[in-house]
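Removed from the display is one protein chain of the complex; every other protein chain stays in position.
Order of writing sets the chain letters: A and B. Residues in each chain are counted from 1.
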Amino acid sequence: MNLPNIIESILFVHGEPMKVSRLAKILNKKEAEVEEALAILRNNLAERGLKLAQNGGEAALITVSEASGFIQGLLKEEFSGKLTRAALETLAIVVYSGPLPRPEIDFIRGVNSSFTLRNLLVSGLVEREISPKDRRTFIYKPSMDFLRFLGLSKLDDLPEYGEFRKNLEDFSRAETNNRENKENVE
Amino acid sequence: MNLPNIIESILFVHGEPMKVSRLAKILNKKEAEVEEALAILRNNLAERGLKLAQNGGEAALITVSEASGFIQGLLKEEFSGKLTRAALETLAIVVYSGPLPRPEIDFIRGVNSSFTLRNLLVSGLVEREISPKDRRTFIYKPSMDFLRFLGLSKLDDLPEYGEFRKNLEDFSRAETNNRENKENVE
Partner (left out) sequence: MENYQIKIQQFEGPLDLLLDLIEERKLSVNEISLAEVSGQYLDYLKKLPRMPRAQAASFLVAAAALILIKSKSLLPSLELTAEEKESIEDLKKRLELYKKMRRLSSHISSLYGKNIAYKREAFTGVKIGFIEPKGLKTIALCAALKNLIKTFPAKEIIPEKIIEKVIKLEDKIDELRRRMEKTIKTSFREFAGIEDKIGLVVSFLAMLELVKQGIVAVVQKEHFGDIEISRS
């Protein structure tokens, strides 16, 4: 087992700084072993496009400074305030049908929405919270900032709110049933 | 300027697959230069804890399969459904002979696949785009998520892929001609 590589993968996915003690627990290794592996990883990354940052018993992967100008450019372009068609559609579903989990949004749209939803989250238009029904999943709803921006004090004020909401609910219920039936058959 | 490293950083931040054309635009480089840098990056990552995945003109960083057991527990919302026989068959057709429009999938399976295809789109294993031949129709192709769920970094790594693609070219041309003639007759 290549510990430095596995740590690289874990830090990559995790995104935020991670405690060495947590890494040790996940990997079922001693902290000293993890520290050792981190030193190797730091070395492995010496010539690479990512760096290992360590601070106060925490480790994280970060980008190289040479890339920061381009990353700023990417972010500026991505979060310009202009919404793509996919973003508008997803936002509309979250506003009219939320809070709801991602699989339901995907169902309604007929395509996977993870990237679009992610962008809406980062732009602060949408918020997510842990689902009270299933703690392993998130549910998505419009942010307060966004509702304020639209000038809505409550969702009922949205045009055709009741009708659309019912429409979407009926559809996702029918879809779910349909899918379950079909899967039982196969 | 170290292009492969900068691309690594950009892909790290972007997370989701990125079009080569978009990378070229952000970096103010020619697509060929980006492709070249991607080849170097793929090579740089050979022994690392991350891999470069490439599919249909897009690139993304993904984790090495050695780490998957450790990462599984860290995440919410990862898709992990079992595939039905219909889904598997449809997926095989889309992957091995795609991109292709739905009527061709229906023809090979001998049944209407619209329901199965919709589920594959929703789960993100298949993507659709407007057909370059006929702007009123969609063509379906395997997504980067499909590769990830199989732990692959490119379609070529699928068993029998290269071989099948080679045979396919002649075969499908003959089939299409044949079928078009027949449809005109009916």
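Operating definition for what follows: a residue touches a chain if its C-beta (ideal position, glycine included) is under 8 Å from a C-beta of that chain, and two chains touch if they have at least 3 such contacts.
Everything numeric in this text was worked out from a predicted model, so none of it was measured.
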{"item": "Touch list for subunit A against the chain that is not drawn", "value": "9, 12-13, 15-16, 75, 78-83, 85, 88-89, 91-93, 95-96, 108-110, 114-115, 118-119, 122-125, 143, 145-146, 149-150, 152, 158-160, 164, 167-168, 171, 185-186"}
{"item": "Residue numbers in subunit B that touch the chain omitted from display", "value": "12-16, 51, 53, 60-65, 67-68, 71-72, 75, 78, 80, 83, 85-86, 88-89, 91-93, 95-96, 107-112, 114-115, 118, 144-145, 147-153, 158-160, 164, 175"}
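To be clear about the criterion, only the chains that are shown with their structure count from here on.
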{"item": "Between subunit B and subunit A, distance of the C-alpha-averaged centres to the nearest whole Å", "value": "21"}
{"item": "Residues of subunit B touching subunit A in the complex", "value": "1-2, 4-10, 12-16, 26-27, 41, 44, 47-50, 61, 63-64, 66-67, 70-71, 73-77, 84-86, 115, 118-119, 121-124, 127-128, 143, 145"}
